[in-house]
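As you look at this complex, bear in mind that one protein chain is not there, while each of the others sits in place.
After this line comes chain A, so read on.
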C-alpha cells in the first residue's frame, strides 16, 4: 500500500515536471506552429537564474521565491529577442524555425558554458523543501509536492489567461484565423510577440523548478526538450488540456513500467505506446479544431 502511494505520487510528480517543461511549448509550438528547439535552453536559463539569484541573496528560501518571477522574465525576454530577430521572418516555415532554433540552442549552451563553466552547479534547497512530508503515512519529497503545486498554479493561470483575458482572446483569434483576426483590428505581430514571451517565460519557471530535483548544467535543456515535445504532440497540438492529460499519463506509465521492469525498458515501452497511439490518433488526445493549423 505504501509503495503504491509513493509510486502514484512519483508518477504524478514526474508528470508535473513534464507538464511544466511542456506547457510553454504548447503555446509556442502548439498555437503558433513554431518548432522552438531552444525551448530547452530557456529552461536552462531559468535554472541558471535560480543559481545566480541564490549566489546573490544567499538564503535558499527567499531566492526561490524571487527567482520564480525573475526566471519568467529572463525566459520571456530571451523568447522575445528570438522572436523579434529571427522567428518573425519565418512564420509558416516550421522546418526553417526548427533548424534556426536548433542553432540558437547550441549557441545558448555554449554561452552558459562560458559564463558559468562546464561543470554542473549546485542550487541549494530551502530547508523547508529538503526533507520528506507525510502523505497517508508515506514519506514523499517536499520539493516534489512544491513542484506539483507550482504546476497546478501555472496551468490554472495559463488557462485563465487564455479564456478570460483580452490577450488570451487575441491569441486564440490569431490561432484560429490570422487574416480574420487582423481584419478585425488585432495586431498579429504584437500578439505573436506576447505569446512567445509568455511561452518562453514559462520555460524559465520550469527551469527554476528543475533545480529542485536535478543538477544545473549547460546541457540541462536537452534532457527535457524531447519529453516536452512528446507531451505536446501526444496531448494534441495547441491543447493545454491535452498536454495535462498526456503529461500525467506519460508520468504514471513511465513510473509503473519502471517498477515492473527497469528505467531503460520503461522508457522504450512508453515511447512505443506513444508512437502506437499517434498511429491510431495522429491528432493527439485532444483534437485541434482550428483553421490556423488544420
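Assume a residue touches a chain if its C-beta (ideal position, glycine included) is under 8 Å from a C-beta of that chain, and two chains touch if they have at least 3 such contacts; residues count from 1.
Definition applied: contacts and distances are computed from a predicted model.
Going by its UniProt record, the hidden chain of the complex is named "Urea ABC transporter substrate-binding protein" among "Rieske 2Fe-2S domain-containing protein", "Monooxygenase", "Succinate dehydrogenase cytochrome b556 subunit" or "Urea ABC transporter substrate-binding protein". Only one of A:57, A:77 or A:98 touches the absent chain when the whole complex is considered: A:98. When you scan A:35, A:70 or A:87 for touch with the missing chain, the hit is A:35. Across the entire complex, the residue among A:20, A:68, A:121 or A:245 in touch with the chain not shown is A:121. Only one residue in the set A:28, A:63 or A:217 touches the chain that does not appear here, and it is A:217. Touching residues on chain A toward the chain that is not drawn are 3, 6-7, 9-10, 13-14, 33, 35, 92, 94-95, 98, 118-122, 124-125, 130-132, 139-144, 210, 212-215, 217, 219, 222-223, 225-226, 229-230, 233, 237, 254-255, 258-259, 262-264, 267, 271, 275, 278, 282-283, 288, 293-294.
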